[in-house]
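One chain of protein is taken out of this complex; the other chains stay put.
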Amino acid sequence: MPDYPIYRDPPEQCRTPDAEERSLWGRTLERIADHCRARSLFVLHYCTGCGAIELPPSMTSRFDLERVGMQPMVTPRQADLLLITGYLSVKTLKRVILTYEQMQGPKYVMGFGSCTINGGMYWNSYATVKRLDQYLPVDMYIAGCMPRPEAIQQAFLQLMEKIDSGRAQNWKEYYRRYDHYLGEQQALFGEQFHTPTDVIGEARHYSLFGPETLGEHTAKLAKYDLYHPGQGAVDALEVKR
Amino acid sequence: MNAFDLLLYLALATLLPSLLAPKGRSGGMLTTLAYLLQVWLLFSLLPSVSQGGSVAACLEFAAFGHTIGWQLNGFGWFFALITAVSALIASAYATGGWERQCDHASRLHSLMALNVLAMYLLLGAADLISLFIGWELVSWAGFLLMAAPGGQSVQAALRYLIYALAGALALLTAIVLIEQSSGTIQLDALRGALASLPDGLSWVVLALVFVGFGVKLAMPPFHLWQAPAYGYADGPAAAFLGAISSRMGLFGLCLVLVQMVGLERLVGLALPFSFFDAQSLLAWAAAITLIVPTYIALTQNDARLLLAWHGIGQGGFMLLGLMLGNDLGTAGGLLHVLNHASYQAPLFLAVTAVVYRTGTADLDRLGGLIARMPWAYVTLLLGIIGLAGLPPMNGFVSKWLIYKGLLDAQMPLLFVAAVIGTLGTILSVYKLIHNIFLGQLRAEHREVTDAPWGMTGPMLLIAGFAFISGMLPGLGLYLVEPAAAALGLPMPSFDLSAIHAPNGALDMLVVVSALIGAIGFGALLFLNAGRSYRTQPLDNYAGGHFLTAQTRYQYSHHFYAGLLRVIGPWMRPWLVALEQGSGHFLDLASAASRGLYYHNGLRFLVFGTVVGLLWLLIVV
Amino acid sequence: MSIALQLLLMPLAAFLVGLAMVLMMRKVRASVERRIGPPWYQPLFDIYKLFAKDTQISHGVMHDVAIMMVLGGIICVVLFLPVPGMSGLSAKGDLITLLYLMMVPSLGMALGVGQTANPNGSIGIARALTAMAGYEIPFFICVAGAALHYGTTDLNQILTIQQHGGHLEHWGIVQMPLLAVAALFAVHAMLGKEPFEIYVAPAEIATGPMVEMSGKYLGTLFVMQCFQLFTVSVLYTTLFLGGGFSWFTLLLKAFAVVFISVLVTNVYPRYRTDDVLRWQWKWPTGIALLGLGMVMLQIGR
Partner (left out) sequence: MSKSLPTPLEGVFRRVPGVRWRQQAERHLRVELSEAENLPALLALLKGEAGYRHLSAISCVDWPDADEFELVYHLDSYTTQVLISAHIRLPAAPGRYVSVSGLYRPAGFFERDIHEMFGVQFEGALDLRPFILTEWGGPPPMRKSFDTEGYVRDHYQWVDYGPEWLAELEKRGGGIVE
């Protein structure tokens, strides 16, 4: 058996359904919401790698993703779907993490090509990240270096089907296992790495706490005493390399 | 010993407390109480001045065969009431905590009391001489109040004094001409007396009166002094001056134009071979007063100057309303005097509260104060909605009246000029509130808190009145009625909450309650659509950049870059150059004439005899 | 119909018609780009998804209050706009009140965007107000001309004057052709359509005012777009196209107005801010002044 871990699909943990899910009214509302979320995906217009060139053809007249309700949006606040189109240099990953944390609510990440799975063609480069799902919860990968618009379209349809059936809850993992993700990020960027977004505050606010939300890595954030919502800028936020 | 005498003596008495007890707040407290008493006295005068009645004071003396006395009619009463209320709010604000940061607070109280006394004397004038006495006292007291803080405000006040002296001379010649032509100087006797003057003489009188009173109302070309003079005065003094002081010019102008000359005569007084008559000329002067200062205000970087420039602009609105002559225009013009006072005062007080806490009024060094000074934000918000004339506030009612009046008087181009002025106001007020309260909070303002309650209370009170009188315009119109009756101008039919006109009525109670109801419904929709998480201002989209407290992530300097690229070249300060030019010319002329008699007695003798001979020739 | 029922039905009708107009806009844009375009339910699904977002970011109390002000303002404006069968509160507030009420939601949005403390938003609002200064002048000239021509500013009276006798020649556009054309340019800019759409410039200032709006905040701005399309087009129809005898004719005219501006928008790039001003103050203002002159001659001033 090789010493590095073999990728297995995560076991379908039976999550404890919270109160409103059981009530009929809550279930129908969530069902309608999932239906609408599937049919109106806002894609973030942020091209991180070489696959970005495949997106314009999939949006314009030949493949026309607006038929399924997808629109390119400019800022992470308005977007639901983050496309990692190819290899991620360490520098870009830092901005991708900030962008991901600025996205809201049910958000989905889709990795293009093998570079996001195990480094792909740049497997031996010192500057690129090898496994994207160490740093962000990824919903779907598309094989192909780089996948053509037909493959992208088929992937989007699969993602929509996954959202429609309510199985696309992977974004909550970022809150439930934030300590693990933060640990990986600090291993890469240094112990003082943190983003202006208050992920722990949001987890507490939306009751998305998991066993691994707080841990030894998040303890390092405490000394920054960052987050006073509505209090104004805090000068302890200086990011040291 | 009627109520008007009591009012005058009380106004004299309010000088004393701050003179006798300079230290501590007792002087200020007593002055505020005195103003409260004055307001109560004025309200007790209401029944006797409505329907054109007037109250004569026993202060009277005879000189050169004319009796000079004082009596308060409805028109004077209306302005006196606004003066008293503005002084009350300003002095309450000054004693509420502002005096801790100001060494000359007691001097401010006494100067303000002096101003109020001078204004009563002007507003209560029964004849032209007492009018002139009151006018001079107002100018002199205004100069003292503006020069109180010292430094650059003394320069601005001196500049005002020069304009005021020029205005006073023009006014004096006008009074002499009126007295010669009509034989009497009693205002009641002069009612409509100037209508029968020959064209040439009436044009001269109009021009002199326009210069005399226009200086105080800061009509262009005399508008250069007012912004620095009012802007750099002390906070409460600026609020008082901005609210009412320049409306004394409007009082005088209307007294002569509407009461003595009469609007029909103005329409009849046509300029040869041009379709301009006196009324449309004055209306266009008001329209220019409305537009030019508003767009100058747009470019200001100091909050107080921006507000002072707006004070000039709104003066144009009032005159425009009064020049129309139809019922809606009159009500709009006079109501705008009250409305403007009710939102200009809180605006100046809110900006003073910001200066009190942060030490600066420079729009480029402020930002994000809403998180720290919410009550100052609420006051400024109500004030700018009033200044811009948007529905929930009273500013909208008077602007609506003036717009309807313009449309009924079939003057569409003036309507468009008024709209251009309003658009300029909307743009510059958003710049004001955005640069001070919105955007990123600066690191040095993180511990700033709201002004003490003694200051926030009065400004919220008057801003609240502005909102209430917006919801119920009848309140303002009941006060305006005696003034219109005294001037002999028609009033539209109105009740507590609505103004009725055959071709388009306005019921503010319905409009405001519909707005508040809809906002309530919107809140209902908004609040149960999922919970939102309050985050700190640095958690912001910056194109992937990590924001830190050191990055200056705020757009406030050169706020309307696109607009200024178009209108920038139109606003080169050529008038300021003209003013400085005339100043230099006067210096040269005085130096040259001094050369005549200085150091040289003989040349002076020759000069003296020549002038004497010339005089003899003319007189004989 | 009782006033309470009208107060409920008018916003609902406005919202549905607005949704249809947004759908028409996106379909026309798709067909201009030779695409199929979104399904019929797309605008509604977008808005429902935004309102059903699980997490949303607010930047302060004023950010929330401003969005409520926007929702309330747009609903309140619709109550004063007479539509066939429902005159709502239009007897209580006339044309000038309606135009000023239309500024309340944009002021609310401006304050909310200011609170989000993002320079992109502030630049967007500065540009939006500059564009407003651009198109409001010709629009108010047309409003002044129309008010003088009809002799009233009460919208119901304007409708009855134009629908008098049921035939065409009393319509505003027939009596005042120049004013109608100038007003059309101003309406095109008021809808924030392409040549004059300088405040939601995605390429330059990251969608301007909407940069920090997530979830229900963005949903509210989508709803505001629907209401604004409805209000502006029905107001233009009321002033110049004789309003609607029935709902069908009203919608026909309103869709025609929006259709013209949508066709123009899809083939034009975006002007610079000062070019928008120069253009608006030159052509529509000139035409409007000419039209105003004709109206003044007509009423024999």
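To keep things simple, chains are lettered A, B and C as they appear, and every chain counts its residues starting from 1.
We take it that a residue touches a chain if its C-beta (ideal position, glycine included) is under 8 Å from a C-beta of that chain, and two chains touch if they have at least 3 such contacts.
Here the structure is a predicted model, which means the values were calculated and not measured.
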item: Visible contact partners (per top-of-document touch definition) of the missing chain; value: A
item: Option from A:23, A:125 or A:165 whose C-beta touches the chain left out; value: A:125
item: Touch with the omitted chain, as defined above, among A:37, A:77 or A:94; value: A:94
item: Contact with the hidden chain (one of A:47, A:68 or A:117); value: A:117
item: Sole contact to the chain not displayed, among A:60, A:134 or A:158; value: A:134
item: Contacts of chain A with the absent chain, listed as residue ranges; value: 2, 4-9, 90-91, 94, 117-119, 123-127, 129-131, 134, 188-190, 241
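Going forward, only the chains that are shown with their structure count from here on.
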item: Maximum centroid distance from chain B, chain identifier (CA atoms); value: A
item: Centre-of-Cα separation between chain B and chain A, whole angstrom; value: 58
item: Per-residue overlap in chain A, given as positions that touch at least 2 other chains; value: 75, 77, 202, 206, 230
item: Shared interface positions of chain C, touching two or more other chains; value: 52-57, 60, 206, 211-212, 215
item: Of all residues in chain A, those that touch chain C in their complex; value: 29, 32-33, 36-37, 39-40, 45, 60-61, 64, 66-67, 69, 71, 73-75, 77-78, 80, 104-106, 202, 206, 230
item: In the complex, chain A residues that touch chain B; value: 46, 75-77, 94-95, 98-99, 102, 195-198, 201-202, 205-206, 226-235, 237-239
item: Chain B contact footprint on chain C (complex, rising order); value: 51-62, 64, 67-73, 75-76, 79-80, 89, 91-97, 100-101, 103-104, 107, 110-111, 114-120, 122-123, 125-127, 129-130, 132-133, 136-137, 140-141, 144-145, 147-148, 151-154, 157, 198, 206, 211-212, 215-217, 219-220, 272-274, 276-278, 281, 292, 295-296, 299, 301
